[in-house]
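One structure below.
Only a single protein chain was left out; the remaining protein chains are all shown in position.
So, chain A:
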Amino acid sequence: MTETVEHAPTGLPEHPMPRATGCPFDPLPALRDLQARRPVSRVRIWDGSSPWLITRHEDVRALLGDPRISADPRRPGYPHRTAATRARDQVRSSFITLDDPEHARLRRMVTAPFTIKKMEALRPSVQRVVDDLIDRMLAGPNPVDLVEAFALPVPSLVICALLGVPYADHDFFQRNTQVLVRRTSTEDDVRTANEALTAYLEDLLAAKQAEPEDDLLSVLAEQRVATGELTRRQAADMGVLLLAAGHETTANMIALGTLALLEHPDQLALLRDGAEPKQVAAAVEELLRYLNITHSGRRRVALEDIEIGGELIRAGDGVILANDIANRDPDAFPDPDRLDLGRDARRHVAFGYGVHQCLGQPLARIELQVVYNTLYTRVPTLALATGIDQLEFKHDGFVYGVYELPVTW
């Protein structure tokens, strides 16, 4: 296969699109238009190429579950997010960017801590983390930035304990992860941040191999690196993926979710008034569906010709599965722009779909259930300390959210 960069004919919609002006939670009307009129259509991306954008819920699920598409960014035609991610993905390969059978072999090495039973067993310690942070917040200055005081520490503390990463290093790994998820980061920025994180994880793995503890990095070091099944570098790549995906996403769900609830007081009230565990679980699914923090689309490339939505995707064509707009598809979710914590949103694609569907979803669910069930009950007067129009949203992030959320109580 030779690499041909297609120069898009003028008039193709540009991707990514910003959120709607006026509502920081809603997709742009143009994207909705595309979903209604041409649910499988070409868009133009930063490098001038024109991959397919898939916008309907049903089509997104069908293609993400289709073995004829590949998640491997080293294949020609893959629709890279930026020049910097293109450069990074040529040298790095954790399982999120590999296809089966290699993807399955590596993913299965780290699924054990994420079973529903193990996650349920973790719930009390997540509750303690959340309670402690709220205690500390209430004893500290008011107003405070909820991102810094609460949203980032909760998942960071939890993933650190699970992996065996010292939480004392949180400034280091949070800062470098921020670089990796920003569209505006240069190639140099990304390479430096990635190298720093990987070297850090390699050192940790070496230490764990010498002195194992009760955590996932020790398991990887003892059972996979020591046996030669993985190089230390490969294990470190996995560690970076788990550490980065394990805190940045959930943190954004906590802060942006809180903002959305403060803007929808009738919905917030449902969580405050002693909600049943089932209702809290449903609320988490609905907020995942409604907020769509992983809004830059799942990226894939076709391995064979695929017919879908009346169009023919050719082998080698890039494909962007727009899980954000798919979660607002009226055919899948009636009245899709309404935040309705009582609806059944379980079929959302906020965690993706297919073999790459989020590995950490059981953990994210427990964290979000505990947070949404605790924060607003313990701090019933929680309110935004600034106007919503003063907030800086992560329009430049691969993961959406707010940079800061000043709150008062």
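Points to keep in mind about this one:
In the analysis below, contacts are C-beta pairs under 8 Å (C-beta built on N, C-alpha and C of every residue); 3 or more make two chains touch, one makes a residue touch a chain; residues count from 1.
Following the convention adopted for this analysis, contacts and distances are computed from a predicted model.
Taking the options "Succinate dehydrogenase", "Ferredoxin", "Fe-S cluster assembly protein SufD" or "Protein-methionine-sulfoxide reductase heme-binding subunit MsrQ" in turn, only "Ferredoxin" matches the UniProt protein name of the chain that is not displayed. Of the listed positions A:115, A:142, A:231 or A:390, the one in contact with the omitted chain in the full complex is A:115. Contact with the chain not shown here comes from a single listed residue; of A:65, A:166 or A:380, that residue is A:65. The chain not shown here is touched by just one of A:41, A:361 or A:377, and that residue is A:361. In the full complex, chain A makes contact with the omitted chain through residues 64-65, 104, 107-108, 111-112, 114-117, 119, 281, 346-347, 351-355, 357-359, 361-362, 365.
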